[in-house]
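Every protein chain but one is kept in place in this view of the complex.
Chains here go by letter, A, B and C, matching the order in which they are written, and residues are numbered from 1 within each.
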Amino acid sequence: MKLWQKKDFNIDKAIEKFTVGNENIIDQKLVKYDCIASIAHAKALHKAGILNKTELSQLIAGLEEIMLLDSKGEFKITVEQEDCHTAIENHLTKKLGKLGKKIHTGRSRNDQIIVALRLYERHELEEIISAVSRLIEELNKFSSKNSKIPIPGYTHLRKAMPYAVGKWAEAFSESFRDDLALINSSKKLINQNPLGSAAGYGVPVLNIDRNLTQKLLGFDKVQNNTLYVQNSRGKFELMVLNSLNNLMLDINKLSTDLWLFTSSEFGYFELPKEFSMGSSIMPHKANPDVLEIARAKAGMMKSYCDAVNNIILNLPSGYNGDFKLTKEPLFNGIEMAGSSADIMAQIINGLKVNEKRCREAMTSELYTAEEAAKLVKQGMPFREAYQEVASGINKKKQD
Amino acid sequence: MKLWQKKDFNIDKAIEKFTVGNENIIDQKLVKYDCIASIAHAKALHKAGILNKTELSQLIAGLEEIMLLDSKGEFKITVEQEDCHTAIENHLTKKLGKLGKKIHTGRSRNDQIIVALRLYERHELEEIISAVSRLIEELNKFSSKNSKIPIPGYTHLRKAMPYAVGKWAEAFSESFRDDLALINSSKKLINQNPLGSAAGYGVPVLNIDRNLTQKLLGFDKVQNNTLYVQNSRGKFELMVLNSLNNLMLDINKLSTDLWLFTSSEFGYFELPKEFSMGSSIMPHKANPDVLEIARAKAGMMKSYCDAVNNIILNLPSGYNGDFKLTKEPLFNGIEMAGSSADIMAQIINGLKVNEKRCREAMTSELYTAEEAAKLVKQGMPFREAYQEVASGINKKKQD
Amino acid sequence: MKLWQKKDFNIDKAIEKFTVGNENIIDQKLVKYDCIASIAHAKALHKAGILNKTELSQLIAGLEEIMLLDSKGEFKITVEQEDCHTAIENHLTKKLGKLGKKIHTGRSRNDQIIVALRLYERHELEEIISAVSRLIEELNKFSSKNSKIPIPGYTHLRKAMPYAVGKWAEAFSESFRDDLALINSSKKLINQNPLGSAAGYGVPVLNIDRNLTQKLLGFDKVQNNTLYVQNSRGKFELMVLNSLNNLMLDINKLSTDLWLFTSSEFGYFELPKEFSMGSSIMPHKANPDVLEIARAKAGMMKSYCDAVNNIILNLPSGYNGDFKLTKEPLFNGIEMAGSSADIMAQIINGLKVNEKRCREAMTSELYTAEEAAKLVKQGMPFREAYQEVASGINKKKQD
Partner (left out) sequence: MKLWQKKDFNIDKAIEKFTVGNENIIDQKLVKYDCIASIAHAKALHKAGILNKTELSQLIAGLEEIMLLDSKGEFKITVEQEDCHTAIENHLTKKLGKLGKKIHTGRSRNDQIIVALRLYERHELEEIISAVSRLIEELNKFSSKNSKIPIPGYTHLRKAMPYAVGKWAEAFSESFRDDLALINSSKKLINQNPLGSAAGYGVPVLNIDRNLTQKLLGFDKVQNNTLYVQNSRGKFELMVLNSLNNLMLDINKLSTDLWLFTSSEFGYFELPKEFSMGSSIMPHKANPDVLEIARAKAGMMKSYCDAVNNIILNLPSGYNGDFKLTKEPLFNGIEMAGSSADIMAQIINGLKVNEKRCREAMTSELYTAEEAAKLVKQGMPFREAYQEVASGINKKKQD
C-alpha cells in the first residue's frame, strides 16, 4: 500500500505502471540514505515531543535493521510500494505496528527524497573525487617517467611545435585538478539541509528543529526557504551533473588523443594487448573499444544534463511530478563519472610509449617558430622574422 | 568465448566490464531479429555455394529454436558473450558443431547489428503507429462527443476568442496525423538492406547476393555503398528518434493542456479518480502525476536524440566503437513513444468535461474580435474598427 | 506605431527593447514572403466582399512596391515597428490611407507570421536541395576520377580492409541523397496553408476562403484545425531544422575524414593551398580551418534544433510569446545548411589525391579477411579459417 493510498481508493494498473516506471528499482540506491535521514528526523521528532525515548530507540533500531538488510541486498522495493520511502515505512509498520505510522510525522516525501538525494550525491561525489585523484596520480607518474621523450605538438591536427610526452600528460593532470575544484563547488552548494520543509510549505503545528537535523546530517547550513527547497530539485542535480560533464569532457579529450596516438599512422603510444578487443571478421584487428566507449560516454553524460534541464524547463514553483524522471539520469551520470575515471587511471597505468616513433616524428617544420624567435633575438622585428622564415620554407619547397 | 577472441588472448576484466557495460541485457531485444536476418544470410550462403541444402536446413532449424527459446524468455545472453551475435553463434556451434562455425561467413558483426536494428526499428515503428492511431481515434470520439461545448481559446495563456472543446481535441488529432507522416518517412528511409556490407568494405572473394537478402527481409532496396552502411549507423537511429520526438512534443502539449485545464483554477476537465495519485502528507490531494510524467517524458526523449547525436559528432567514416552506446537511447526512446501514446489514449478515453465551468468561463472579452469584425462587415476599415472596440473596453474599465 | 497599440498607451522602453530584441532586423528576411501572402489574403478579402476591385488592385500595387524596395535593400523595419507585419501595414496606410487599414481584416499576426515562415522555408529548402545536388555531383565526379586508387578502409580508426578512393566518395554521395529525401519529407509536411486561422481560433463573422489562398500560395492542402496551426509553430520549424541537422552530420563526417586524411600522418588527400589558412606564430603552417569550421557548424546546427525544442517544451496550446525566439535559430540554421553544402562542393572540386601515399598505405594486414575467405572457399568453416589466419599473424609477430 502506498503512503498516500486511502482506504476506498484503487489506482488504475496501467496508469500506475506508466507513472511509477522503474522507480522501485532505481530507488534501491537511496535506501541507505533515506534511513540515515530518517534517523535524524526521528531525533527531531523526539525533541519535538512526538516520540518518546523508547519509541526513538525502536525506530532507530528498525532503520538500522533495514540498512543492514540493504547492505546484504536483502531489502527489495516492490512495484506496489513505488519508492524507497514507502518500502521503509511499510517495513517499520510491519515490525513496530502503530509506532511505524509515526515516522512520517512532520515530513513529506517531497523533502524526504531531496534529503536522501543530497546525502547520496555528497557521498558519491566524494568517491568520484577519489577516483579522479587516482587518475591524476597515474598521469603524474606517466609524466615523470616520460618527461624527456619528445613528441610533436599539434594545432589543427597539423604538426606545430616540439613538445614532450611528459608535458602532454601534465596538461591533463592540471585539467583534472580544475575539474575537482568545480566538483567541490557543486558539492558545497548542494550541502544544505532540506529536511523540515515538508511538501514545500513547511511543517504546520509541530516544532521540527531544522538546525538539529542539519548538524546530525553534516549539512553546511539549513536551506531556509521551504519553497526554495522544492525549487532547487533538478537545479541542484543539474549542477552536480554539469560538474561531472566537465570531467567527462576531459576524459573525452584524453581518449581522443590516445585513439589518435595509438593508431598506426601516429604510433606514439601503444595500448596493452589485454585492453584491446577484436573483430569478428578480420583476424588481425586489435581495436581500442575501451577508448571509444570512454569517449562516447562524454556524449552520454551531456545527454543526462540535457534530460534534467529539459524536464525542469518552463515548470512553475513547487513540487512537480516531472521531478521523478530526473533521478535516472542523475544516477547514470554519477555511476559513469566514477567508473570512467577509474578506467582511465588503469589505461594510463598500462600505456606504453613508442619512443622510436616519437623521435622519428620530430621533423624540421616543428622548429620554424624557434627559427623566427632566434632572428628576433638578433634584433629583427617579429613580423619580419616570420616572413623571412616563411620565404625560406617556400624556397625549399620549390627546389 | 567472444567471436573475435583468439586462442592466446585474455582481455582485462575491468576493461571488459567497462566496454561491454549492460550490452548483454540490452541486446536481448535483438535476438529475434538477429535470427531472422541470420536465416536470410544462411540462404544467401547457400546460393553462394558455402552451405549445402542440409546444412542450410540445420542452421535454419537451429535459429528457429533460438527464436522459440527467446519468445519464452529462455535464451539469455551472458556477460562473457557480450552481445546477441556471439550468443547465437555459440548456441549454433554447441548444437551443430563445425556447421555453427560457418554461419559468420561473409558477414561482420558490423552489418549484422545494423540489420537486426533495422528489423527491430521497423517492427517497433509499426507498433507505435498503431498506438498513435488508437490515440487519434480516442481524440476523435472525444471531439465528436464534445463538439458543442464552448471553451475559451487562449493566446499567451490569456483568454482570446471563443472555441469549442471538440475543436480543441481535433487540433491534437490533426497534429498526431502529421506525426504519423513523419514516422512513416523515417520508416521508409531506414528500410534499406545493409547485409553483405560486412565490416563496411564488402565481402571479399565470396559471392553474397545482396538482392536476395533484401527481398527475403522485406527491405525496399539495397543500401548500395558498403561504407555508407556503417556511416548511417547512428544517423538512421537519430532520424527514427527525431520522428518520435515530434510525437512526444505533441504528447507534451496535450499533457500540459490537461494539467492546466484539470486544475481547480481552470476546471474545464476532470481526470478520473483512479488516474490520480495522492500525497504522503496532505490527505486531500489527487495529483495528476500521470500527466506530469507524460509531459516529462518528452524532455527525456529529447535527451535520447541528444545522446545519439553527441556520440556520432566529429567521428570519421567507418565503424567506431562509440556506436554501441547508441543502442540504449534508441531502445528507451522506442519503448517510451509506444507506451506514452497508449497511456494518452486511455486518459482521453476517461477524461470528463465539466460543462458548467466551461460555460461560466465564456466571458465577454472573448468576443471583441467578433465585435470588430461586425463593424468591418458594416464597412469600417479593420484598423479603425479595432481602435473603436478598444476605446469601448477602456471606457468600461474607467466606469 | 504598432498594430496593437491603443491611443492612450505607452509601453515601457526597456521592456520593449527586451521583448522586441533584434526582431526588426531578423524579420527583414520575411518582408518578401509576407507581401506574397498578403496579396493572396487581399484576393480572399475581395472574394469575401471586404475589398472592391479597385481596392484590391491598389493594395496589390502597394505590396509589389514594397517587394521591389525590399529587393533593392530600401525597405527597412524600424525598432518601433517591431516586425515586418507592422512595417508593411504602416507603409500601406501611409501610401493608401484608409485602404491600408483594411489589409489586416480577417487575419492576425499569428497566422500571418506562420504563412510567411512557411513560404520562406519552402523557398530556402529548395535552394538547399540545389546546393546539396551540386555537392553530390562533385562527389560523383571525384569518385569516377579516383575509382581505381586504393585506400585503406578503417574501423575504429585502425586499418581494416582494402577500399578505393572512389568508393569512399560514393559513400557520401549516397548519404547526401538520403538527406535530400528527408529534407523533401519536411518540405512536404510543412506545405499546408495556415492563412485564415487568425489568432488560432478562426475568423469570426467574415467569410475568408482558405482554399483560395491555399491554391494561390501553392500549398498542398489547408491546415484544417485553426488551433493546430498555432500548435505547429516551432514543431514545424524543428522538423525543418532536424532534416538539415541530418545533412550537417554528413558534412561533419566528410570534414572529419578530410581533416584526418589531409594530415601529414595519413597524407591521402591534399587541400589546395588557397583553401588553407596560416598561423600567426609558426611560418610553416597551412591549416585546414575551413574543414574545422564546416565540422563545427554541425555542432552549431544541433544547438539550433536544441533551441527550438527547448522553447516549445512544456508550453500549452495556442500562441505563446516564446515563439518569437524560434525565428533566429531557424534563420541561422537555414543559412548554415546552404552555405556549408556550397563550400563542401567547392572543397571536393579542389581536393587532390596523393596516389603515392595511398598506395604505400596498403599494407598486408588489410588482407586478412580475404585470406580467411579464401580458406572458406576451399571448404574450411569460417570460424576455423579466422583462427588459422589469426595464428599466422601471431607467429609472424613472434618471429
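Basically, contacts are C-beta pairs under 8 Å (C-beta built on N, C-alpha and C of every residue); 3 or more make two chains touch, one makes a residue touch a chain.
All figures in this text were calculated on a predicted structure; none of them were measured in a lab.
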Listed residues A:A42, A:A160 or A:M336, member touching the removed chain: A:A160
Given C:W168, C:F236 or C:F275, the one touching the chain that is not displayed: C:F275
Selected residue (touches chain absent from view) among A:A14, A:L227 or A:M362: A:L227
Omitted-chain contact residue, chosen from C:K29, C:H46, C:H91 or C:R109: C:R109
Absent-chain interface as seen on chain C, which is shown: 2-6, 9-12, 14-15, 18-19, 21, 85, 104, 107-110, 112, 198-199, 272-283, 285, 287-300, 302-304, 306-307, 310-311, 313, 320-322, 324-325, 329, 339-340, 342-343, 346
Absent-chain interface as seen on chain B, which is shown: 155-161, 259-260, 263-266, 279, 281-289, 292, 310, 313-315, 365, 368-369, 371-372, 386-387, 389-390, 393
Chain A residues touching the omitted chain (full complex): 3, 6-8, 50, 89, 93, 98-106, 110, 153-157, 160-163, 167-168, 170-172, 174-175, 178, 181-182, 185-186, 189, 198-206, 223-228, 230-232, 235, 238-239, 242, 245-246, 249-250, 252-253, 256-257, 260, 295, 298-299, 302, 306, 309, 312-321, 369-370, 373-374, 376-377, 381-384, 387, 390-391, 394
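In the analysis below, only the chains that are shown with their structure count from here on.
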Inter-centroid spacing, chain C versus chain A (mean Cα positions, whole Å): 35
Rounded Å distance, chain A centre to chain B centre (Cα mean): 28
Contacts with 2+ other chains: residues of chain C: 155-157, 160-161, 260, 313-315, 369, 386-387, 390
